[in-house]
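Heads up, one of the protein chains got dropped from this complex, but the rest are sitting where they should.
Order as written gives the chain letters A, B and C; numbering starts at 1 within each chain.
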Amino acid sequence: MSVRSNSTLRVRYAETDQMGVAWHGEYLAWFEVARTDLLRNLGLSYRELEEQGLRLPVIEAQVRYLRPARYDDLLEIRTAISHLSGARVSFAYDVLRQEGTVPLAHGTTSHAAVDREGRPRRLPEELRRRLS
Amino acid sequence: MSVRSNSTLRVRYAETDQMGVAWHGEYLAWFEVARTDLLRNLGLSYRELEEQGLRLPVIEAQVRYLRPARYDDLLEIRTAISHLSGARVSFAYDVLRQEGTVPLAHGTTSHAAVDREGRPRRLPEELRRRLS
Amino acid sequence: MSVRSNSTLRVRYAETDQMGVAWHGEYLAWFEVARTDLLRNLGLSYRELEEQGLRLPVIEAQVRYLRPARYDDLLEIRTAISHLSGARVSFAYDVLRQEGTVPLAHGTTSHAAVDREGRPRRLPEELRRRLS
Partner (left out) sequence: MSVRSNSTLRVRYAETDQMGVAWHGEYLAWFEVARTDLLRNLGLSYRELEEQGLRLPVIEAQVRYLRPARYDDLLEIRTAISHLSGARVSFAYDVLRQEGTVPLAHGTTSHAAVDREGRPRRLPEELRRRLS
């Protein structure tokens, strides 16, 4: 019974490239929006977590691109926590056109918990509990 | 004996995020620069390939982040073709600080050959020959 | 009585820089979102206008930054058409924190109407009428 969340966003003109589609690197920015949304839906603010000294840098990212997203497309990102341990958390993302059923892309990101100086630390108990 | 190429680039201020390091999505832009350089070193221009009707969209990307890159760091990207078939080509990238020996990140991207309308096509024979 | 429109957007992590605030260039992406919204509110789709052969490239942009925007801030952009002629249109933007009254930034962009090949053309009569 994993934690899930849905995000909606519209492809910006600045996000397109000369192939006429959303540039493939933008998906990582969208995933970041989706993670912030997932945490917010759990009553958590990643901004406050950072202010309290936690950092969750990406240590691995992977994206499979199936179909292009285009300027002004309204996208849905379905996000789930796919793995959680004492000092790591991973997210999985599906990108679809809104009201669509055909996936545009799948992705995953893995994150290590570190402190302000970048040293490994454990995820706070309270955070782990909410994420499970 | 695979095709290899080295690229040098400096981390831009705009590429940093509030963690004080290069934002993880920028690596995909750097890989793109590195691919263009590898082709140029082979006497090929990706710009001309596109003008002739070939597109090589990314169908999969993967990055492992080992150590952060920081503003104004001079980076070296070592690029190699890791896989080549009739309609696909993959690249592998190592990111290091220049004159450094410690890797900052590893990545791979896979590309499908498509035409202007996005339909699958084969890589031109001449291109395949140069890439092998 | 000029055309006006409001847009809401949240500052993304990817949009911050190591000063801990939204990078100043992102405002131009936000203005672009705001322009698309203004046109949509008039029943116009910039995507369709482009598909019909009209381009509205930016020929001048100006931004004054008064107070920083931060990660996860919910922003409001108030957009108005500030100038309209046969072949040009200009927009003015105010950026505020949502429910705020203190401006974060003011900006303007001016656009020339060109065709697919980049040659100057006139704005379509129907478009001009709706924008006035």
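Keep this in mind: contacts are C-beta pairs under 8 Å (C-beta built on N, C-alpha and C of every residue); 3 or more make two chains touch, one makes a residue touch a chain.
In this text the structure is predicted, and so the values were computed from the model without any measurement.
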Original post:
Hey, which of C:V3, C:L44 or C:V58 is the one touching the hidden chain?
Top reply: C:V58
Original post:
Which subunit C residues would touch the chain omitted from the figure, given the whole complex?
Top reply: 18-19, 21, 24-26, 28-29, 50, 55, 57-66, 68, 118
Subject >> Footprint left on subunit A by the chain that the document does not show >> reply: 13-14, 16-21, 23, 25, 71
**OP:** Extract the touching residues of subunit B with respect to the undisplayed chain.
**Re:** 10, 12-14, 28-29, 32-33, 36, 45-47, 70-72
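Please note the rule applied: only the chains that are shown with their structure count from here on.
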**OP:** Note whether the interface between subunit B and subunit C is symmetric in residue numbering, meaning over half of all numbers used appear on both sides, and answer same or different.
**Re:** same
**OP:** Could you work out which chain's C-alpha centre is the most distant one from the centre of subunit C?
**Re:** B
Subject >> Geometric centre distance via CA averages, subunit C-subunit A, whole Å >> reply: 27
Original post:
subunit B to subunit C: how many Å between their CA centres?
Top reply: 33
**OP:** Indicate the residues of subunit B shared as contacts by at least two other chains.
**Re:** 18-19, 21, 25
